[in-house]
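Written below as structure tokens is the structure these notes are about.
With one protein chain held back, the other chains of the complex are shown just where they sit.
So, subunit A:
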Amino acid sequence: MTAFLIRRIGQAIVVVLGVMVLTFVMIHLVPGSAARATLGTRATAERIAIFNAANGLDRPLAAQFWTYVQQAAQGNFGISYSQQQPVSTLIVQRLPRDGLLLGLSTLLALAVAVPMGIFQAVRRGRVADHVFTVVSFVLYSMPDFFFALVLVAIFSVQLHLLPSQAPQAETVGGILADPRALVLPVVTLTLGSLAGLSRYMRSSALTTLAQDYVRVARAKGLPERLVLSRHVLRNSLLPVITVLGLSAPSIVAGAVIAESVFNYPGMGLLFFQAATSKDYPIMLGSTLVVGVATVLGSLFADIAYSLLDPRIRHVDA
């Protein structure tokens, strides 16, 4: 297990470095410049040159990249052009809020998708299965921002039940103190990943239900409830965990949209604002965070997998 962890962490570092190179190059390939975005379209060439020199933007790309890596290694992602604050401070402020939002919605999605998938598999081909299938395909085909707008239209505008703006508190505790405002962003993100997860769960449970050991469990005289909870659940979860780990990027992408719609003060909103104002340091910093999150996601998936599946835990035993 230790050797495995060391190897996986080694891989993770390589992946993160790759992410840094790619994002750095791509951001500098995008037309427009930070100077124009910050100083406005009517800035003189002279002022732009001063801005570029002050921010090191006049140096060759490779040199800029090297500086970026060196500083990043020390936790220094530069100063935001637009907010005049260290990027690391901004990220540290916002990351816990994202942990809250994404963690809650992912847990909620799992809590609904797992039973739903198993239920559909058990009822395969019956009316309930078809109804849930239609529902998940409708959800699956809708973009996240559309859910968000529909939810706002119904629950805030029409019914006045829930606020349309997310909690604006600084701390996680503050956000939790206003749970009503948290409902819509969480639900939006949940719906976004629910459909896919429940489809995976359904097909995985169908495979498990057809396994011989499930028949053996029934032949023991186990009630169906115990067959499902003891033998079907864990075995069906295995492939879903991998999918979940690999879907970390799309969860984050969902967050960018949901946070902008609900004005939730998280990384997504920070990134969205930075992208519109060409705030390179923030974009680089937050892309890196997403990259790290993705790598960590699949690392956690592997670890969870090995905990659930003894065939991996006991290699060569």
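Going forward, a residue touches a chain if its C-beta (ideal position, glycine included) is under 8 Å from a C-beta of that chain, and two chains touch if they have at least 3 such contacts; residues count from 1.
To be clear about the criterion, contacts and distances are computed from a predicted model.
Matching "N-methylhydantoinase B", "Dipeptide ABC transporter ATP-binding protein", "Peptidoglycan glycosyltransferase MrdB" or "MoxR-like ATPase" against the UniProt entry of the left-out chain gives the name "Dipeptide ABC transporter ATP-binding protein".
The residue touching the chain not shown here, chosen from A:Tyr140, A:Phe272 or A:Tyr305, is A:Tyr305. Only one of the listed residues, A:Asn235, A:Ser260 or A:Thr294, touches the absent chain: A:Asn235. Those residues of subunit A that touch the chain absent from the view are 3-4, 124, 211-213, 215-223, 230-231, 234-235, 242, 301-302, 305-306, 308-312, 314-317.
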